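After this line comes subunit A, so read on.
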Amino acid sequence: MSDSPPRPLTRRCFLEAGAAALAAAPILGGTPRAAAQAPAKVTKVHDFSTGADIAKAEQEGEVVYYGHDSEPAIAALLEAFRKDFPKIKTSYVRLQTGALYAKITAERSANRFLVDILQLSDISPAIDFQKKGGYESHLSPELAAYKPAYQSTPPGYFTWVGVTFAGIAYNRGKVKPEQAPKAWKDILNPTFKDGISAKLATSGMQHAQWYMLRKLYGNDFWQEFARQRPRGFDARAQLFDRLAKGDDRVCALAEYAGYTLFKEKGADIDFAAPPDGLPATPAILGVVNRAPHPEAAKLFADWALSNRGQAVYQNQPLLLYGSLRNDAPPMPTGKRLSDFKLLFPSDWADFQASHAMFVKEWNGIMGL
Partner candidate 1 sequence: MTSASGVPASRAASIEVNDLVVQYGNVRAVRGVSFSVGAGEHLTLLGPSGCGKTTTLRAIAGLEKPTGGLIRIDGAVVYDSRSRTQVPPERRGLSMVFQSYAIWPHMTVFDNVAYGLRVRREPESEIARKVGWALGLVQMAELASRSASKLSGGQQQRVALARAFVFSPSVLLFDEPLSNLDAKLRAEMRVELKELQRQLGITSVYVTHDLEEALAISDRIIVMRDGVIEQIGTPAEIYELPRNAFVADFVGSANLIRGRRRPELDGDGLVVLETPGGTLVHGVAHGRRAGTEAVFSARTVHLQLSRERPRGERNVWTARVRSRVFQGDFTQYHLDWDGRRVVLRCVTADPVAEGTDLFLSVDPRHCILLEDQ
Partner candidate 2 sequence: MPAGRARSWRPGPAVVSLVVGGAAVLVVFYPIVYLIQASLSVGDPQARPPEAYGLANFVDLARYAHIFWNTIVVSVVATALAIVLGFALGWILTRANVPGREALEQLMALPYYVTPLMGALAWSLIGSPSGGFLNQVWRALGGEGHLIDITTPYGIAWVMALFEGSVAFVMIGAVMKSMDPALEEASQVLGGSRLRTMLKITLPLVLPGVLGAAIFVFAEMLGSFSAALVLGLPNRFYVVTTAMYQLVSQYPPRFPQAAAMGVSLFAVMFAMVWIYRRIVSRGSYVTITGKAFRPRAMDVGGLKWPLFAVCLVYLFIAVVLPVLTLLYASFQRLATAFPRLDNFTLANYVTALSLDAVRSALANSLILGVATAGLGVFLMGFLSWLIYRSRLPGAGAIEYVLMFPQAVPRLVFAFGMLWAWLVFPIPIYGTLWLLLIAYLTVFLPLGIRTISGVMLQIDRTLEESAQMCGASWGYRLRTVTMPLLRPGLIAAALLLFIASVRELGASILLMGPKAKVITPAIVEAWFSTSTEQTAAMALLQTLAVALALIFLFAVAKRATRPAGE
């Protein structure tokens, strides 16, 4: 199964993967309920439905959010939530997904339960967290607008709150037009040696790209890439910052959202969407088990998945995710997700299992 070309995502393979994941590992911590649990009461607030007890949520008065987006992005997201629910304070921790997950698991293993909402940019830790009973089962009424493929198995643990995908970007001033990269193979071009960047092993997006291109082009692809002596960074803001200034010439993992933002700032950069497809990774949101503010957490999750929340995710310049809602409008650039050839792993279990190997290999490529 690992060598066949990626199939378009189907519910079936996802279910298989999920079930396999659940069956394979012993269940620690809380018990994920096998049967779907309908929420107690559905209320309509603003223009979305929530299964949370709003009065109680406001009494709790706070929601703690752990996420991987940039600080201003998270701040904007939480600000939007606060505008809708002024009585609920927000606080957050921002770390790259790997570090974020390491932090929350360390805390939980020491019986510290500080987090209400967890958003990750990589499905592997999400599946792992679900296995460990870290997620709370919460069937948001807003889940109806999402295909089952974009939800956890069984649903209610985590959901894809947005998708991000990456192609290649380059600095027009530094790269001659005839050398401009167009396909994935072009990132192996020796002219770009010591001038090419990507993300570090902490990134979910990077894991996805590694996995997908490995499938497409074989295991040697990345070894050859290592010879380019690429530079690794924590966030796409850094990648594009450097690209825009010319400190790097090519960015091998150029997220479309980052490109859009910096292009608007006036950077002299260009984006290439390779014909073989653009690796994509979801942003995964879920309510955390044993949360200090459970109702507020549920309210936030429902909000985030609703049109209101998704509008923020999709339109906020620092977020610019593609929304996976069935009724989502086009992205600010006018394009829709369907306009791009997105590559997702077909076997999530295999994807998740490959994480350890990815980290080891990628650290080596990045010089650590």
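What we mean here is this: a residue touches a chain if its C-beta (ideal position, glycine included) is under 8 Å from a C-beta of that chain, and two chains touch if they have at least 3 such contacts; residues count from 1.
In picking the candidates, the idea was that all candidates are chains of the complex that A comes from, given by their letters.
Since we're looking at a predicted model, the values are computed, not measured.
Chemist: For subunit A in this complex, identify the touching candidate from 1 or 2.
Modeler: So the candidate in touch with subunit A would be 2.
Chemist: Okay, in this complex, where on subunit A does candidate 2 touch?
Modeler: Listed in rising order, the residues are 64-66, 69-73, 75, 91-102, 105-107, 109-110, 112, 114, 125, 174, 200-202, 229, 231-235, 237-238, 241-242, 244-248, 262, 265-267, 355-356, 359, 363, 366-368.
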